[in-house]
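Okay, structure first, notes after.
Note that this complex is displayed minus one protein chain, with the remaining chains in position.
And now, chain A:
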Amino acid sequence: MSEANDKVPAGTPAGTPPAAASRPEAIKAIPVRHYGRWISAILVLAVLGLLVNAFANANVNYGAIPDFLFDSTVLKGLRNTVVITVVSMALGLGLGIVLAVMRLSKNPVTSSVAWGYIWFFRGTPVYVQLLIWFNLALIFPVINLGFYKDEMNQFMTPFMAALLGLGLNEAAYMSEIVRAGIQSVDEGQTEASHALGMTQGQNLRRVVLPQAMRVIVPPTGNEFINMLKTSSLAAQAAQYAELLRSTTDIGNTTGATVEMLFLAAVWYLVLTSVFSVGQYYLERRYARGTTRNLPPTPWQRIKQNLGTFRRPEVAR
């Protein structure tokens, strides 16, 4: 259409190698200048530079961070953070599925109870909930579950308080995620499984939940990463010796308060990054059957490209 296109025809100018004859000549045009992009890039870099400069000249002893990165107290806190996150999420997911099924049931009592649970645990700060669990001995000095009886102080350890506070709160959020997942599955699936003679339970376990997982996994990964960080509230509220608590303890004894907070931040970033990778593979697994061909994983892509020495295909 433009002049550039008119140059394409076979009658190429003399001196052009014959190979180029089959291929149209590249368009030579003066590109649009994006001055705005240049200006905004410079502005952003300038602000970034100022920030780096400020932190570089701040009164921070950066050398202390690597010194304590693999300190045994820090590693123990790190382990506790992972443990409390995993068990709280497990409790939240299990109870969340139960609550979601209750909420969707035709029984008005079970569905209202589930609604009330979600209303309460979502409506109060998790910090308050942690404090209540940790201080439960003040109102119930003795715990008596019929089969189990003990002093509440013996039962409500920091770990127990953190688990109940974080896990029961998480269940409220997870149940809404699970409910959304269950409702996202086409009703025809339930009809088909019922027509085959499957019971409600079989339908839920074999047909609905596996399909709901595709909708459930991404926000659950989000919740998991949230939980890694929210577990730091248990340091103060439940006196649980997790990552933040061990780093602040070191900070208090060595005087490197902010340095140790930076150290905690580094470890939290490492944890969330590792779990993000896990989430990617989990999502891939539950995508089975929804796409004709699963895209290769980054690792497979690297291997493939190493094998052929080809440039990677441009991502769609």
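Quick notes on this one:
Throughout what follows, a residue touches a chain if its C-beta (ideal position, glycine included) is under 8 Å from a C-beta of that chain, and two chains touch if they have at least 3 such contacts; residues count from 1.
Just so we're on the same page, contacts and distances are computed from a predicted model.
UniProt lists the omitted chain of the complex under the protein name "ABC-type polar-amino-acid transporter" (options: "Peroxiredoxin", "ABC-type polar-amino-acid transporter", "Fe-S cluster assembly ATP-binding protein" or "Peptide/nickel transport system permease protein"). Within the full complex, the residue among A:40, A:154, A:184 or A:200 touching the omitted chain is A:200. Within the full complex, the residue among A:34, A:149 or A:288 touching the omitted chain is A:288.
Where chain A meets the chain that is not shown, the touching residues are 186, 188-189, 191-200, 202, 206-207, 210-211, 286, 288-292.
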